[in-house]
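Only one protein chain is missing from this complex, and each of the others stays in its spot.
Then we have chain A:
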């Protein structure tokens, strides 16, 4: 249905740059069906074969997954020197965009419960199909127009079913993970003989929950080596409310003249709010240092934290209300039409040299 001719799509604004700059993400309108899609464009000409094989792996893996909480790729094709991947539009973008643009004090608890529940369902599927995601973070959780959370970012995943064997333990460190280190589990980061398994994703989920609640991922201002030491020592990051807010930090922030009033207001709100006991509990469970103490996906889905999803008449959509979905912003943004045209023109280097093959 979503064909492979770029001319059949009207491209809108650029939504972002992903995979450490190897691709750009564009909002587009599929002319034939009048539906909004997202086009991801990978530049591969300057990529080493290894990077290329990652991109290939990501696309092939994602094409073999089908679950409401995992972002599908509808089609993938080559045009010019680039690879294009079509996926459905997730109208509210990624959770990390939502945090940056609208939820400066983090998401409300109920929103996090809805999102986490969906992420767990997607994760359950991914694990059952023999993958470890290895890059769960707010930027890899997208929210659809219906308020459904979807996991993306399978580029960093690893396949635990290899050549007819189910590997119970993985030792390989995910390549090009520099930007994901804060979210990775202590056992994965340690790279020792004990290896890691799908429980590593549960730790990353815990970090993502903190990110959603606190608006920043734990250890965000800490150098990587110290972050690793802290994780291995068993220091458990927390969601910030009045019970966990570090008092000394508050004093410093209070006295700091240079911090602007908005961030002061946010900090104050975070220091005075109250998260539920189950919320604190589930976060702590996910962030257990020893993977065998972390519950599996199934147990987590049965956690009392999710009871609030049933007790309320609210939906994730009603909480997101003030946010304008991306497709509504489409018309003010038909700016990057150039995407299609430039493909053919880029790298156009008029080479003066002509070989002489005459009569040979």
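The rule we apply is simple: a residue touches a chain if its C-beta (ideal position, glycine included) is under 8 Å from a C-beta of that chain, and two chains touch if they have at least 3 such contacts; residues count from 1.
Here, contacts and distances are computed from a predicted model.
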Looking at UniProt, which of "Translin", "Protein Mo25 isoform X1", "2Fe-2S ferredoxin-type domain-containing protein" or "Signal recognition particle receptor subunit beta" names the chain that isn't shown?
"Protein Mo25 isoform X1"
Out of A:17, A:32, A:78 or A:232, only one touches the absent chain, namely A:78
Contact partner of the left-out chain, one of A:14, A:35 or A:56:
A:56
Among A:165, A:233 or A:321, the residue in touch with the chain that has been omitted:
A:165
In the complete complex, the non-displayed chain touches which residues of chain A?
4, 44-47, 49, 56, 59-60, 63-64, 66, 73, 75-78, 80-81, 83, 85, 127, 129-130, 161, 163-166, 296, 347-349, 351, 353-357, 360
